[in-house]
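Got a structure here, written out as structure tokens. Questions coming.
Missing here is one protein chain; the remaining ones are kept as they sit in the complex.
Chain lettering (A and B) follows the sequence in which the chains are written, and residue indices restart at 1 in each chain.
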Amino acid sequence: MARTLQRSHPLQSYESAFAALPEGISVKAEPYLSMTDLRLPEDVDGPLGKALPREPGGWVSTADGLIVWLGPDEWLVLSGSRGPGELEADLRDLARPNQGSAVDVSAQRISLRVRGRHARDLLSGGCSIDLHPSVFQNGRSAQTTLGLTGVVLLALGADGDDFRILVRSSFAGYLAEWLVDAATEYR
Amino acid sequence: MQLIHCPWCGPREEVEFHYGGQAHIAYPEYPSALSDESWAHYVFFRDNTKGEFAERWSHSSGCRRWFNAVRDTRTYTFLKTYKIGEVAQ
């Protein structure tokens, strides 16, 4: 049945604040991405095993999204084209024979893209890990703390000016306030 | 702010971690077979070592994995961290 219900997300009310950020910093909400938490034994093999980033703190692109390392037996699979239920079902079919698990967590977190020449400086105001592009570059990710909330932080690009942040939905408003406030420095 | 080496994520600030008490205290196989006193020892009694002490930590704000550490309680220095199921070298 065609979907007739309206969706909403926790960053809707920040769109104008994001649009008004100063030059050198851009923040954009990326809502409604399907996400599944995938758990598999550490030694899982086969095509599924090969597709997964195995190194701690890594992420890889896929045909319709990306896969982020969350732990030695845990990954976050994101898809821009499959629906939440479809993604979970696909992965559960793969996980089950391996005695793993697949859980739809599409609304558990929301994604934000933070870009611009001030992006790294801004994030370093609230994040204790090393964000230098020689260390934290395209393909690297970290579960850490930004301001006072936990995030999954992904590095995009090679210049340290492009990041994706996955934040728990209930903390998204706080993080948005924090980002907008931190950008005051560049006005 | 100390750094603690998560066996997976590498060095992170200590605020990302939770302390889990003394390591290698196994849950008794048959609790019902224990005397009240032996059970109380499992529940309430832990070593209070001066010097090297094996303890459990969880990278709670990171990968959420539990691991073991050997720490010098006199200096707070982490001498080693190792995965659950591994033995401290």
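We adopt the following convention: a contact is a pair of C-beta atoms (placed from the backbone, for glycine too) under 8 Å apart; a residue touches a chain by one contact, two chains touch by 3 or more.
Rule of thumb we're sticking to: contacts and distances are computed from a predicted model.
Here one chain is missing from view; checked against "ECF transporter S component", "Sulfide dehydrogenase (Flavoprotein) subunit SudB", "2Fe-2S iron-sulfur cluster-binding protein" or "Cytochrome-c peroxidase", UniProt names that protein "2Fe-2S iron-sulfur cluster-binding protein". Contact between chain A and the unshown chain involves residues 1-10, 13, 31-32, 37, 39, 73-74, 84-85, 96, 99-109, 121, 124-130, 132, 135, 147-149, 168-171, 173-174, 177-178, 181-182, 184-187. Residue-level contact of chain B with the missing chain is found at 1-3, 11, 18, 20, 26-28, 30-32, 34, 36, 39-40, 42-44, 56, 58, 60, 64-66, 75-76, 84-85.
The rule is simple: only the chains that are shown with their structure count from here on.
As a whole-number value, the distance joining the C-alpha centres of chain A and chain B reads 30 Å. Across the complex, chain B is touched by residues 56-57, 70-72, 74, 128-129, 142-145, 150 of chain A. Those residues of chain B that touch chain A in the complex are listed here as 1, 8-10, 12-13, 15-16, 61-65.
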